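With one protein chain withheld, the remaining protein chains of the complex are depicted in position.
What follows is chain A.
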């Protein structure tokens, strides 16, 4: 039985893209305030998990359930999931030329506030908040005027994702390799950004390949996702084990189905 105290409950989730099944019986429970790290080999389905939870088009749920804050997440449109407090920091952030970061952020915040029945924030107040968020992720203020991710360096894009998270104040943040491609200083900036947002009612799923990030962001749990499901869970020390030994010792035996297919 799923715990009704959970913020997120994923049960036996199977999902496909392009007719190919990627998630194969994923289970995960996240309580408010927890930080879960997800590690696992390339191609295991980590990003796919983020897309399926966000309702990205082209990703089909074959079976299983996902409940966020008591609501059936799979029943909602992508934007409704976002408004329900789900945030995904992309592994590969996309550019939107000509649309300024500020304009994009304001529109996002407005849409979410409107959905929650809150009043729209004034442009002046928003600008203040946006400038503060910019500072926090160590991006020059001029980035607010630039097109969304337009010509940003890899690291700047990741910091920009984090800035969006700071402004949207989501309940569940999925960070998909936000640490990849960051220099040491930037890694700290990102970690500080996340840590500053940790609270009893906000949870994080941090997808990473590196134990290093977890030195800064102390996870409550570490999971290994391999071949579409969680094959091992543990506390922070599991990450160290993985760093030392790799994933090979965890690889599950292929099932009969897979051998035949």
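Rule of thumb we're sticking to: a residue touches a chain if its C-beta (ideal position, glycine included) is under 8 Å from a C-beta of that chain, and two chains touch if they have at least 3 such contacts; residues count from 1.
Here, contacts and distances are computed from a predicted model.
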Taking the list "Fe-S cluster assembly protein SufB", "ABC transporter permease", "Polar amino acid transport system ATP-binding protein" or "RNA polymerase sigma-70 factor, ECF subfamily", the UniProt entry for the undisplayed chain gives the protein name "Fe-S cluster assembly protein SufB"
Per the touch definition above, residue among A:6, A:164, A:203 or A:226 touching the missing chain: A:164
From A:82, A:102 or A:222, the answer for touching the chain not displayed is A:82
Only one of A:48, A:112, A:178 or A:227 touches the unshown chain, namely A:112
Tell me which stretches of chain A touch the chain missing from the display. 54, 56-58, 77-79, 81-83, 87-88, 90, 93-99, 103-104, 107-108, 111-112, 115, 147-148, 164, 168
